[in-house]
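Note that one protein chain of the assembly has been removed; the remaining protein chains are unaltered in position.
Let's look at subunit A:
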């Protein structure tokens, strides 16, 4: 097996009785854009801090190209990092901020000048070189921070929720910028966010954290279309969970009984279930259809509300047992449908529905 570029081995971090990170193991190939996604307090930032050396792990190891980083002090780890808050040096100009890592490495002046010009070009802030950080907008400051973090060609760039202080429009702009810079420089990026959309837009792979453990690692599509646990299903995208009783599973296809008594077969089963076990059936809002097709299962609902969301509509409906569900058909599909609140059938492909333990 080839040696992974960055390797996190059974990393564990405990604060007293509380364990923030439980035995996280992860290999990251060179050039990958990997995102740690998870709710706050799920251990993703703690893992990142162990990699940069702000926190010593209780056990486990972090290897860069096969060598342990743990004994190396932060300032010698040679890792680039962009922080959540703006951490530019307020008394230094934009150019001197970007030059700082090179100056502390005592690089020759000519090299520093050239590199600063290159980096400011990369983040398109050439004309701001002489400004002080206080005279820049939040988005510009984060771009300078990015330039500073990349100035010394670090093998890995870490980003700890770098866009969380920016408004939505700026966030999208800088996301595009980060993607472009990743493409152009080929740097390995470890990105931390609690925003699933951000993770899906940016990453090659996502490691989804929950309570200090990695719940699932995979591409955005993996996590969205093939969630390993109900937590993943609930965290990535929107999901409806319906109470169901498991009857039998044959070859990965489960048959269940929903709360209203209807039977559904051909459900994708995640794990093995007992006969009669209480389970939860996950169906994405956009997996529901308003027209029957031969393979589809059906569900009787009362439409409560219909709202227009541009390309899609959102129907809030209630099952006959009183559970509220969310349905997002395309607006085109809705055009020929009666949108007034009433009792009706909705349909879903059992293969796109997942069964999880209750």
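One rule holds in what follows: a contact is a pair of C-beta atoms (placed from the backbone, for glycine too) under 8 Å apart; a residue touches a chain by one contact, two chains touch by 3 or more; residues count from 1.
Note that in this section contacts and distances are computed from a predicted model.
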item	value
Missing subunit (named according to UniProt) among the choices "Rod shape-determining protein MreD", "DNA polymerase", "Anti-sigma factor" or "ABC transporter permease"	"ABC transporter permease"
Sole residue of A:148, A:205, A:246 or A:312 that reaches the chain not shown, by the stated touch rule	A:148
Residue touching the undisplayed chain, where the options are A:104, A:263 or A:332	A:104
Among A:134, A:186, A:252 or A:276, residue touching the chain not depicted	A:134
Identified contact with the non-displayed chain, of A:28, A:81, A:112 or A:192	A:81
Of A:52, A:95 or A:242, the residue in touch with the unshown chain	A:52
Touch list for subunit A against the chain that is not drawn	52, 54, 74-81, 83, 85, 87-91, 100-101, 103-105, 132, 134-135, 145, 148-149, 152
